[in-house]
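Take this structure first; my questions come after.
Left out: one protein chain. Kept in place: all the others.
== chain A ==
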Amino acid sequence: MKKQFTKLFRIGLFYGLVLALMSFQEISAQQTVNGTVVDEAGVGIPGANVIVKGTTKGTVTDFDGNFSISASSSDVLMVSFLGYITQSVPVGNKTSINVTLAEDAAQLDEVVVIGYGTAKKSDLTGAVSQVSAKSFEKQPLTRVEDALGGRAAGVTVARQGGAPGAAVKVRIRGVNSINGDNSPLVVIDGIIGGDLSTLNPNDIASMDVLKDASATAIYGSRGSNGVIIVSTKKGRGKAKIDVDYFTTVASVPEYLPTLGAADFARLENARRTRVNGTPIFSDGEIEAFDILGGTNYQRELFQTGISNNAQLSVSGSEGNIDYFLSGNYVDQEGIVKNTGYERYSLRANINAKINEKLKVGLNTFATRATILNDLTTLNRFQGSLIVKALSWDPTTPIFDQNGNYNRFSTQSLASLSANPIEDINTTNVQGINDRLNVNVNISYDITDNLNYTLLAGVSTINNDTETYRLDHPLNDVGFNSAKNTNHQISNILTWQKVFNDKHDVKVTGVYEFSGNESRFNSYGANNLSIPLGFYFAELAAATNINNAFGNSSIESVMGRLEYIFNNNFYVTGTFRADSSSKFRDGNRTGYFPSVSARYSLNNLLDNNTVFTGLSLRAGWGQVGNQNIANYSTYPSVEVTNASRYAFDGATVSAGSAPGSYGNPDLTWETTTQTNVGIDIGLFNGRANLTLDGYVKNTTDLLLDVPVPDTNGGGFIRQNIGEVENKGIDVTLSGSIIQNEDFVWDSSFNLSYSTNEVLDLGGVDDIQGTFDSVDGKSRTWNRIQVGEPLGQFWGATFLGTWKTSEAAEAAELGLMPGDAKYATDEEGNITFGAIGNGTPTTSWGFNNTLTYKNWDLNILFQGVAGFEVLNAVQGILVGNTGNQRSFLATEQLNQWTSTNETNIPAGGENEIGSTRYVEKGDFVRLSNLSLGYTFNDVIEGVNYLKVYASGQNLFLITDYSGYDPEHTSRPANNAGNVDVAAGINVGAYPNPRTFSFGVKIGL
């Protein structure tokens, strides 16, 4: 019997219980039936309803999912639970009935967290995308952002680079703000202001993405960039232990082609003789390079990185207490030597039901993440370490004859930077991030209709960076510590009542306040007399100190009314008032209203077997942005290291200087968004289509209006300008194949958005802040009215001056073979918009195929409609900036008098020019995982799964660099990232990874 049941149980995983019960024979008798209700993973479901069909007789399962009910053999038990398909179970002659509830394929009754409460997905009036653990659990993940990428329409996830632990740029429905941070608000278990990068992906139950203003208005002043609400797991049923371990091997997908030593030497000779110089390499030397080769610094810099990820969780419930405890350890090696990432995290989620009215919960999360040698902090002059390696002299070996590093190119060729291999090997920068989050929630049912919930959260985040590096001839030490503490107290009152079975009314009121305090302390200790290490900073010849303090707070009142009429018309209205310390009294409080409605047309679809669900949604709302630096309304007289001076050339005196100008009139940036949507259910919920269209206008931008350098330079932040985003989000998901052995679930999402700057307060454009890396002191980006954010600014490349144009070229001091650019009448190169880095289209296509015990996950992602200014290629071509030789393979086909190609043999190499603007469109196979699950092979082991997966296995693109997705600026660098999107000055390549893992459930 047990064997039979187990078999049935297993089938039930795929079919549901209806099929399973067909094997029971019907016998009629009165009896007490005991049983357990479990989910597909075999975990008991507490609180499930078990009702004898056609009667009012029923019971509710306990914390382990057990129930006991009296029924006759002819009765049918109806077992139901929110989010699962209700099962009808004929009692028959059984005294013990175990029921496995399948999750509702239609997913129409999924619970969605909407902020300060939950709603059934079918009741939603706003645009919300949900990413549940189910959709990403088949992909080995170390980062939560990777779970979001390609799985939610309207959400774009772009890696800054492939560095372990690097920031990831997440954007919801485009970018609104030119100078502000466009990152969405992250709310973890109700606490505002979380950080996805620190979370353990295995702790996440679901992520709900609030996209339109009617949904995000609930978060008022912090909702304008969209909201990601993360819910962590809770324990349920009998204790279970889950272990997950995987190993990842990561490498550079493809090396960029660069000249070998012999070609390099030949072209270098040609470059010199062309301008009457003398050859620098003899024929003999070149011959030797032909035979022996040189040093490829790109290959020397990279390595195969091996990573390990271990995860353990214990969860369950005992009596009135449920618990979820987890631990996670990640140890990642970078694909650049001497870079890496390590993270430990621990979580404890514990909930207790004190009595029928009172519930309390405690969520605790502690983590330490350490980044070794974050390359973005190692940029000194003119591009990243990656660029330096790419552009380093292939004719200079790493070491000299004595075994010491060749610090510079022995003949000052190619990159003039210090040896990148020495640099990375002698550098030890540890970024240590400690984080402790604790939050408590207390829920008290005052009456049957009225609930009061108190949510209190505190977090402490310590970011320490310890730097020890060789700065010839001596070593330098640097330390900085940023300590942030946050608190949030939310008082939530919810009242809900159904009148006349038709009018379902729910009112939510919130009073909330939150605050942040930041303390920053740092010191630098230069030139240690003996290189003994970081903890010998006392040996320094010179030291400097720096510190800072800031605090901010927000006080809020919010009200929400949800009204459902007759289960087919839904209205939600919210109103939030936020007062922020960032603004002065009088400009401080912002009011954010929203209203949205949904109308279900299901009743029109009677008996239609294709269209089985249809509803329309519309919403309007306003949200704000107050995400600016503390004290922005005040002018400053700063005391900074830049204003120090040493009158005697040795002793430093502190100095002060005027800093920011301050603008006391600053107030909220407001985003007004209108959204219309349609939800279509197909084939009885087997497939769902959701379409949303939106227009959002951000006005009174918190814009940094440049002050002319003549007047002291810098900027004054003002509420000026308007940016518009328009777009559509499409999600189509469903089960393509659903039969006994084979299930294919598929989900496709696509978002298309256009971005336009409508107004900049009277001026047509504003110079950006992305400084060129070619030593030419240019700015490569601009913000222009009538154009999307992220305009590239540069010269127009016209190929080469031909022999027939020699006279014309000579007037400009140039000769045939030199680069030719569009110029004005005076012969000066003209600059203009040459491309844009803001994508219009992104899509994801996620497939999970299950065949018997096998499962396969395939995730494709694509982004289109943007360009990349590939400055790295410009640097490789060289002859400019810090790289004065030719290193790009295209130079093998450079202009000669007999073959007048358009690849210049000399002249100015304008990196900020059309020559290096490329289309960035790409399609990526983000994940491919194959797993096999063994059931019941070992006593006491619930399941054992082994899997192998690969990420970033292929990339289809015309782009010539490593990866077009990269933004070079750190993605957490507010403002700049979006207005300078698509400029590549040497991002860490996105690795190709292969993972092998095992999951065990006990």
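Note that in this section a contact is a pair of C-beta atoms (placed from the backbone, for glycine too) under 8 Å apart; a residue touches a chain by one contact, two chains touch by 3 or more; residues count from 1.
In the analysis below, contacts and distances are computed from a predicted model.
Per the UniProt record, the absent chain's protein name among "Cell division protein FtsX", "RagB/SusD family nutrient uptake outer membrane protein", "Na(+)-translocating NADH-quinone reductase subunit D" or "4Fe-4S ferredoxin iron-sulfur binding domain protein" is "RagB/SusD family nutrient uptake outer membrane protein".
Checked against the hidden chain, the listed residues A:255, A:511, A:565 or A:742 yield one contact partner: A:511. Checked against the full complex, the one of A:527, A:567, A:803 or A:847 touching the unshown chain is A:527. Residue A:491 is the one among A:377, A:428 or A:491 that touches the chain missing from this view. Check A:205, A:280 or A:822 against the missing chain and you find that the one touching it is A:280. Of the listed positions A:463, A:636 or A:718, the one in contact with the omitted chain in the full complex is A:636. Residues 271-272, 275-278, 280, 407-408, 411-413, 416, 444, 446-447, 450, 452, 454, 472-473, 489, 491, 493, 511, 513-515, 524, 526-527, 541-542, 544, 547-555, 579-582, 585, 588, 630-631, 633-639, 641-650, 652-659, 661, 706-713, 767, 774-778, 812-813, 826-829, 831, 879-882, 884, 906, 908 are the ones on chain A that touch the missing chain.
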